[in-house]
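Sharing a structure below in structure tokens format, with a few things to ask.
Of the protein chains in this complex, one is absent; all others appear in place.
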Amino acid sequence: MRYLPLTPEDRAQMLGVIGAPDVDALFADVPAAARNPAIGLAPHAGELEVERELSGLAALNRAAGAGPFFCGAGAYRHHVPATVDHIIQRSEFLTSYTPYQPEIAQGTLQVLFEFQTQVARLTGLDVANASMYDGSTACAEAVMMAQRVTRREKAILSGGLHPHYAATTQTIAHAEGMEIVRQPAAIDAEAAVIEAIDAETACVVVQTPNVFGVVTDVSKIAEAAHAKGALLIVVTTEAVAYGLLKSPGEMGADIAVAEGQSIGNALNYGGPYVGLFACREKFVRNMPGRLCGETVDAEGRRGYVLTLSTREQHIRREKATSNICTNSGLCALAFSIHLSLLGGKGLSQLARVNHARARELKAAVEAAGLEVLTPRFFNEIAVRTKGPAADLVERLLADGVVAGVPFSRLDPGAGLDDVLLLCATETTTSDDIAALKDALAR
Amino acid sequence: MRYLPLTPEDRAQMLGVIGAPDVDALFADVPAAARNPAIGLAPHAGELEVERELSGLAALNRAAGAGPFFCGAGAYRHHVPATVDHIIQRSEFLTSYTPYQPEIAQGTLQVLFEFQTQVARLTGLDVANASMYDGSTACAEAVMMAQRVTRREKAILSGGLHPHYAATTQTIAHAEGMEIVRQPAAIDAEAAVIEAIDAETACVVVQTPNVFGVVTDVSKIAEAAHAKGALLIVVTTEAVAYGLLKSPGEMGADIAVAEGQSIGNALNYGGPYVGLFACREKFVRNMPGRLCGETVDAEGRRGYVLTLSTREQHIRREKATSNICTNSGLCALAFSIHLSLLGGKGLSQLARVNHARARELKAAVEAAGLEVLTPRFFNEIAVRTKGPAADLVERLLADGVVAGVPFSRLDPGAGLDDVLLLCATETTTSDDIAALKDALAR
Amino acid sequence: QDEPLLFEVGGWDKTGVDLPDGPDADDLAGLTRDGVDLPGLSEPEAVRHYVRLSQKNHAIDLALYPLGSCTMKHNPRLNEKMARLAGFADLHPLQPVSTTQGALQLMDRLAHWLKTLTGMPAVALSPKAGAHGELCGLLCIKAAHEAAGQGHRRTVLVPTSAHGTNPATAAFVGYSVTEIAQTDDGRVDLSDLAAKLGPDVAAIMVTNPNTCGLFERDVIEIARLTHDAGAYFYCDGANFNAIVGKVRPGDLGVDAMHINLHKTFSTPHGGGGPGAGPVVLSQALAPFAPAPWIVSGPDALGLQEQDAGFGRMCAFHGQMGMFVRAYAYMLSHGADGLRQVAEDAVLNANYVKARLSDVMSPAFPEGPCMHEALFDDAWLDGTGVTTLDFAKAMIDEGFHPMTMYFPLVVHGAMLIEPTETESKAELDRFCEALRALAGAAKAGEAERFKGAPFLAPLRRLDETLAARKPKLAWTPPAE
Partner (left out) sequence: QDEPLLFEVGGWDKTGVDLPDGPDADDLAGLTRDGVDLPGLSEPEAVRHYVRLSQKNHAIDLALYPLGSCTMKHNPRLNEKMARLAGFADLHPLQPVSTTQGALQLMDRLAHWLKTLTGMPAVALSPKAGAHGELCGLLCIKAAHEAAGQGHRRTVLVPTSAHGTNPATAAFVGYSVTEIAQTDDGRVDLSDLAAKLGPDVAAIMVTNPNTCGLFERDVIEIARLTHDAGAYFYCDGANFNAIVGKVRPGDLGVDAMHINLHKTFSTPHGGGGPGAGPVVLSQALAPFAPAPWIVSGPDALGLQEQDAGFGRMCAFHGQMGMFVRAYAYMLSHGADGLRQVAEDAVLNANYVKARLSDVMSPAFPEGPCMHEALFDDAWLDGTGVTTLDFAKAMIDEGFHPMTMYFPLVVHGAMLIEPTETESKAELDRFCEALRALAGAAKAGEAERFKGAPFLAPLRRLDETLAARKPKLAWTPPAE
């Protein structure tokens, strides 16, 4: 067995040192009836065989890059420089543990410190944590953090929030005891939350660009929330949008959360991804997740450590701010490397290119006779289809075009079966858009 | 430009320190008329664009793994563990130079020392060098080394030697002043060299398994050569065969050379590959190429250095044993890693599996009515085709089967147009063989 | 040597990508920001920055990483390669399911292996880490109780030795946590458990093998008592690697258990995630599992993405990238290899325990341990050396420290988990180093420990300073 270094001779010698007759003697505490059951699974296989089986399964999927492709809605196909994947595969990053021993984990820790700074600057807020599982769980954590900060129980979710984010938040925050008010899905629904804010409101959650692609200046919502003592949580599922749009902090957000997959990370059929989480400095002791902070070593040299861990489960146990143990360290590293390659300049360029591709997409869709519903967009638009959007997607698939995401797949009960979400990024070519247009025209 | 760190401000500052008005002033020694010509090539491109162009070109090729595939004849498709490619991509191996500064190159040096030991043991000889460009140039170098050892000028090449090896040797050794006697290509031709050995013969070059796949015990040839004061050079193009067959050293070879690609390295359309070169200890100071030796440091600790460099061009200049400067370091590393994973046990297993696949191949080809010409084989056979082998290959390609290499492609003048070379390895499945058989039967 | 922060070396107008400037977004007037205040690095600078940083890390690829309860085992590179196949990595979670049949098949096969190995009938794949899986499991239990009119059950029983995530998760879900006492031999005190199991108890959460590295030998009785009291048995599966292929939790009466794919099935820890925490469920709990759920159609697999169980744990289908790796690991080992994994993990731990017991003090000297060997600090009495000091001195020997001060039930705990992927030679090297250190501690060489590490990139860090005046982001130097 190629992963198991012990030889039969090793095992015999070691049992001798231990003083056990055989290895089964070491399992004596296991009830005999439950020991060594027959397991009806295949025996071990060589690398070639395993590679064949998995390559075979992979070949049954249509990779996003295999042809014209317009899916977004919370996960985005971007080009990631080869350097990113190279570095995250370095043994010292890939096969290290959470940096609990800072003296021999400064590589990971400095990266986290840099990541936190990058996220704080992207979101226009003061502090960011060392990442969350993904955007949706970050959203749920943000809502629960608002409860800790405001000591109120109610959260208002905008109708523009990604339905999966809403469902995740509803499930998790509700379990923790919060009341979740989810507004009906609607294209340009952000302002509607203002009406709902009251003195019991812990927070309002608004997404921009929202799930329909609509870009919103949330400043007025921030004012309204703050006037009632509530927090504003701004959600972004497409982190590249930070390169072009006003930051949540600039618009008055108290907490910003985002899905960071777009930067540095592949689509991966939905995971692993990386949640971004930033807030104003005054809330820092109520934040969930890991934090990395600067300090000095015994000789006065600058160094980094995990800090404020008195918020965390391994110290506080049932009094922790969250039950989170792992973060998404390697995805955060990928994010940080890609962003350090981009820099502010490259991110701005990338965002502009994305926006330009989406404008080209919009023009093509309109030329094909469909109504575009999104008034202001970054790289995603919602389109009104003739008949169910899901049917259109199936039809276009037969023409080799993956046309986007029917909104009904995300929220079947919303009555928006004729809404299709389409996205374009820097990976979308004019040929791709032409193929979509032609297929639509057929 | 993503690979160029200098900013315009950097450049201006640096020119200031240098005291040059502009960068062109630094090129003042270049004749003005030849400076800054218009270059009619495309401007720089982003990573995404480059990736698109190269992926497009790659897609125009049919990868060997895309279907039934039976080419060998000097390059072999084997499964390489993922670990091998992972390790050779580590910065510290990939982006380091020839280990001229041993204090900060012990990683590379120890690997070379291990590699040399592995090659010596595989070939059954005393010493091996740190690799050559490939098997064919190693063969030419071996012939020239025989000239240095024996102070004779004539080399006899067996008719079973790979025609590309013969041509390379003829070109290079002839340029250096040797007389090359190349015997006519024939299936089982090794013993024929005995007749040709005379008192002017520096060496005889025999390949086993030969280009037709024939396995030969060369002990008698060794005796005959030694009786006349000539050296025996044994060539192997399929290094996996070392796992099953008697080693060259065991059969009396003075020098063994081989193509090491089969172990650790991909097909790469012919390169880079890695030449193996081993000989008896008494000839070591006549060896070409780099050698790594054990020594101690100033504190008595064991370490490794490049040694016996008084043979080499950078010291001896026109008196060097060879003009070789680089070896094939990274390919040698891949070879050594793969072989250290295999171990003697795994290599034996791998060789037996290869042999078994080839036996299955032989049975299928015979069942399809073709005559197999190779009496004793490792993983390659030569087959008599009805009509030109090249035509058969074209016909089977239309059926999706890459049937092997027509011998006429290697040596069009040999009059063996109806000979097809086929190979099977551990990557060849029974389905592949069945597909070949079906296609042959059509 | 100090590696500057990227903010100190990067250029504020520099970039390591080649992109066009792109047109102005004139249609978004008033909504755009004025640049992004982040430095960029050319590619050579970026590579060097991260490669230099990486060399400041310890890693399982460098030496034994004996973090008890964390399971740092070898991460096969084949798995990395497989996860990067375009058919998996370049696959969008919302593509038409007809274009993702291979992915669904992989998830279905992974589920089959997980169910078969645990002897449980169902598995929820979507939880993104162990703690997320615990949450999922407790939400299933809560939903099941509510469906049965047992919503009044508000207490969860947790042994004192439990991982912090257990009480944290229970509290998160709104349960009150009651601790169960431990016996002198490191197991759940059955009489205390029986006494505390009442009509208010929703579940017990027991880790097995437990965090003392011991198998709960009364586990079947624990399950019986729990079920008799109308409660569910949640098993923390963090230590499943000690029994995989050897014992099926389903045979022991477990109702729910999360599986850390990075612990048992070798997906890399990555410096702190991503993990993956699928939860196997008993028949009673299966109906309450969250969306999404794979469903078998006549010709193809489908995904039920709405209205399943108690809700939704996250946006998509879980950690697909980790599923690929874990499945590759399973196929590589097979049923026989996985049993060998458990046996070798336990053998290695017992070997370490045997080799160190004469110089250190095992917390539970009697009987075998499972996959980790637990020592207390009694043997350090009078040396002036603490568990922490001892652990830091290990760094100077080239090893990562063991887990310290956990579990809480053992004074100055040192929890050593070698895993099955360590060779005897490496174990011997490790034991020799620890024996030498132990000798030094007892010989009064306290200074060697108090100041340790001496040979690491940095000396001990001031964690108090970091927490008192948190500096969590780089700020430009004051002019």
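Going by the order they are written in, the chains are A, B and C; count residues from 1 in each one.
The rule is short, and it goes like this: contacts are C-beta pairs under 8 Å (C-beta built on N, C-alpha and C of every residue); 3 or more make two chains touch, one makes a residue touch a chain.
Worth saying up front: this structure is predicted, and the values here are computed from it rather than measured.
The shown chains contacted by the absent chain are A, B, C, with contact judged over the whole complex. Residue-level contact of chain A with the missing chain is found at 1-5, 7, 44-47, 81-83, 85-86, 91.
Where chain C meets the omitted chain, the residues involved are 1, 9, 18, 42-45, 47-48, 51-52, 55, 59, 61-63, 73-74, 76-77, 332, 398, 421-423, 425-426.
Rule of thumb we're sticking to: only the chains that are shown with their structure count from here on.
Of all chain pairs, the one joined by the greatest number of contacting C-beta pairs is A-C.
Spacing of chain A relative to chain C, judged by their CA centroids, is 20 angstrom. Computed from the mean C-alpha positions, the centre of chain B lies at a distance of 46 Å from the centre of chain C. Averaged C-alpha coordinates put the centre of chain A at 47 Å from the centre of chain B. For chain B, the set of residues that touch two or more other chains comprises 2, 47, 81-82, 86, 91.
Listed for chain C are residues 11, 13-17, 19, 43, 47, 51, 76, 78, 80-81, each touching two or more other chains.
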